[in-house]
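Yeah, one chain of the complex is gone here, protein chain that is, but the others are all in their spots.
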């Protein structure tokens, strides 16, 4: 596996998760040294939610709330870039062209959102398509895609492998900023048309990322295009 | 009416339509002089289709086909900007921030597509939301939204007014580059969340644009948010 | 008074202060409509501190901690720009040249930090010098410059007027990111060489800003160049 | 031969020539892998002509017609970049500095025109000078420089080798946008002052390009500085 | 007269000419206040010559010598912009698109050279064409175009009016960087195709500029298109 796009949940970017972030950065550097080409998209997390909430209270439109979420996700991207040191592409990409630019220069671009009305997952999917990635790794807050809502149903279990059609059945999303879960319809449509390989893993268990980057299929939910 | 976003179909940008383009530009300039604030999004038209088709033949991914379509739509934007003279914002915006920038500086930004996987209609809808536009004018190839497909059913008639829900029932789209019609799901979702006012008119009948900009509701299909 | 630079403490940018921010934005818009030219520099506040602290825990250098603080302050700038609507210059300036650009175009540029090792107060002072501002308004967390530390000494009182020399005697700063108070030595040196007029007011009491912008000298500590 | 600038005629960028374009891209990639440093300038071709003609009909000045031609040539550059994949510098250079940038980063910059009043051949010549190129390959629509006009005189023959002085005698150009042939006076003057080596080959016969890049002098017209 | 492009000789930018520069800036500001739209192109002068000479000694190519001359001319542009204060567009344009941008925003763009192999006069001519200027004022070191070389022939006299054809007969240029005089062939060709009105005046006699901007034809040599 040589070409990978990683989506990191914004929930990682909280003071209590610094050690996890450092571990993830080290795993990525290690694989970069071995020749892996990769790009990283990070979510906005609690910072995004804070600013969206403030903007909402101030009566700012949902479009501008998106812009705030995007800018917040970029601060996360700066932090993660700082952890990657010389391996990172800097400054933070704010257009999809810059991600391509960084990729071709063999640097790890770490970016956040790009445009209002577009989830970070859609950015990651679009990148995976443009960069001809072999795998899109969606590192989220759960161990994979459950067959039922694990917060409600204790019998919910991880689906080891599923088709894109099955994935669509599982998912249900709303479009309010900062609330996109797993994958929104736009991301799904890009994934479908580009026939992307995706795996959902738990970002808070970095050994899962390490395993996936090593070419193993031990963890996570794998979506068959 | 003071704040308007106009989406012009890319089909206007063919040698046989130069006179129509000039007429549209004159109407826009005339209303700009009277204090109207506006932004314009143009489609890629036949140039986009040509490059997408060439890229497709060369085995280039759909994402890169989108990028070609976007770049083609920007050439259309340059042509239309040249027709607007000093009233235009130049250079052509390539990010949504630049549209906002131009708007705040009271210049007419004319842009094309912005990102792969995002239709020009979605760009226009997103702009209308961010710029707090009172109306999104979708100037397309037909006189409005028909209750049935007018190419098949001769009894098809224009809907003078319809709800966003009714609009969704009418529409059906595919996601291949250059094939978006009227409005794709992403554009629809932005329109819904932002409660935008939209009117669909025929771009090839500039008197319709003139009428709409004058505040009349004589032509087109009006979508009630 | 026609040319003003305002420095807003980053502490304003917390969920509990949204109403204050809105009030400040309204006051600024109101004076902009009357012909005031102005630029705004905002601090990084709690968001900056959060990221600096995370970076510090991760062993990132102070220089990169500054960069994180700068990026955080820019999110605050986006939020404040959103409140200013069409009056704001957008996107957020990231170089001093962009502030000048916005100023000359008669738009309100709202920016944050610009460079590691440079406080937001130094940015504001540098701007005031370059833009030939008649007044630099430093809206901070206290009502002005005290003759003693008000947190320690209950008899501390606001100095209504003081020379730059007296100000220097009062101040003592450290250079760690996010900890600059009132004015650091770099800001002081620019203020001295440019012979700037400054007033320190309480950002959390917007009537003070309103009063100052109206040309009154009722509130705050005024520094005589 | 290690440092080469290639000028590709815009006439290649038509649907019927996709296979030729792919072949050329493959040849370039193959030589890039072997360590060749190169930059590519593409013409505007039929797309440029279409927009120039539309602009002309609309009464737009020749300067703006040039700008349209430049923008059209950039769409060709995007298409060709897509064919080069990771080897390409992206986004498309719009300033000569970006070509230098790409070159120093060891990526293949593919660009079009840069400025009104300047032919793509002048861009290529200027680049060859700045990049200290050993050879400027002008891939055009004919097999080389003829001693007479081959469209008129059936006895016209290719000049295998000619001095820059002889070349100047052969050439005669007009300055209308999109009509530059072989080399305009500006390109000639740069070629003379920089003492550039040039070869004219037929772009539609990719084996000629392959042969030239392999260091052979079998095909084309070689200009001795 | 409402739309003017001014070319200022770089020879103005020497310590002994500060007062002249200030006078010119004041005249320009005065006419700007009355509604004149204008753009300014400045030459590189002695700074350009110094760097070109250093680069030449170091064996740097003529193309890079041009780049040094361009960069030197931009420092002159910064100085002149500083004299124009709020009326100037800042930062200095480095692409022709930025000149158009500044013009449309009703700011005075002051720029220098743009590209190697292109004289500042060609830049000014190209701008005059794109901006649809009514007059190109070429403020040089002499009072106008002489019928003979005034340095050699004491009977040389200023031509009050001449055709572009007559101008071409008078002029003879070389292409070495920093040595372009009056107008080079590229500038001439743009002037011809765009049918520009030009007047040559003496930059060191600011009353000539004042007179020309006031609509008088008292001074200088006027070229009839």
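Letters A, B, C, D and E name the chains as they come in the text, with residue numbers starting at 1 for each one.
Please note the rule applied: a contact is a pair of C-beta atoms (placed from the backbone, for glycine too) under 8 Å apart; a residue touches a chain by one contact, two chains touch by 3 or more.
Just so it is clear, the structure is predicted and the values come from calculations on it, not from any experiment.
Chemist: Check the whole complex and report which displayed chains the hidden chain contacts.
Modeler: It touches the following shown chains in the full complex: A, C, D, E.
Chemist: For the chain not shown, which residue from E:60, E:158 or E:171 touches it across the whole complex?
Modeler: Hidden-chain contact among the options goes to E:60.
Chemist: Quick one: say which of C:1, C:36 or C:62 touches the chain that got left out.
Modeler: C:62
Chemist: List the residues of subunit A that touch the chain left out of this view.
Modeler: That gives, for subunit A, the contact residues 85-91, 105, 107.
Chemist: Take the complete complex as the reference. Which residues in subunit C touch the chain that isn't displayed?
Modeler: Per the touch rule, subunit C residues meeting the hidden chain are 61-64, 67, 94-96, 114-118, 122, 125-126, 129-130, 132, 175-176, 185-186, 189-190, 193-194.
Chemist: Please identify, in ascending order, the residues of subunit D that touch the omitted chain?
Modeler: 37, 97-98, 100-101, 103-105, 132
The rule is short, and it goes like this: only the chains that are shown with their structure count from here on.
Chemist: Smallest number of touch links from subunit C to reach subunit E?
Modeler: The distance in steps between these two chains is 1.
Chemist: Check every other chain and keep only those touching both subunit A and subunit D; list them.
Modeler: In this structure, the chains that contact subunit D and also subunit A are B.
Chemist: Using the contact definition given at the top, which chains are in touch with both subunit A and subunit E?
Modeler: B, C, D
Chemist: Applying the document's contact definition, name the chain pair with more C-beta pairs in contact, B-C or D-E.
Modeler: Between D-E and B-C, contacts are more numerous in D-E.
Chemist: Comparing each of A-D, D-E or A-B with C-E, which pair has over half of its contact pairs in common by residue number?
Modeler: When the contact pairs of C-E are compared with those in A-D, D-E or A-B, A-D matches.
Chemist: By mean C-alpha position, what chain is farthest away from subunit D?
Modeler: Here the answer is chain C, farthest from subunit D.
Chemist: With centres defined as the mean C-alpha position, give me the subunit B-subunit D separation in Å.
Modeler: The mean C-alpha positions of subunit B and subunit D differ by 35 Å.
Chemist: Could you please state the distance in Å, as a whole number, between where the Cα atoms of subunit C are centred and where those of subunit D are centred?
Modeler: About 53 Å separates the centre of subunit C from that of subunit D.
Chemist: Check each residue of subunit B and list the ones that touch at least two other chains.
Modeler: In subunit B, the residues touching two or more other chains are 64, 67, 105, 132.
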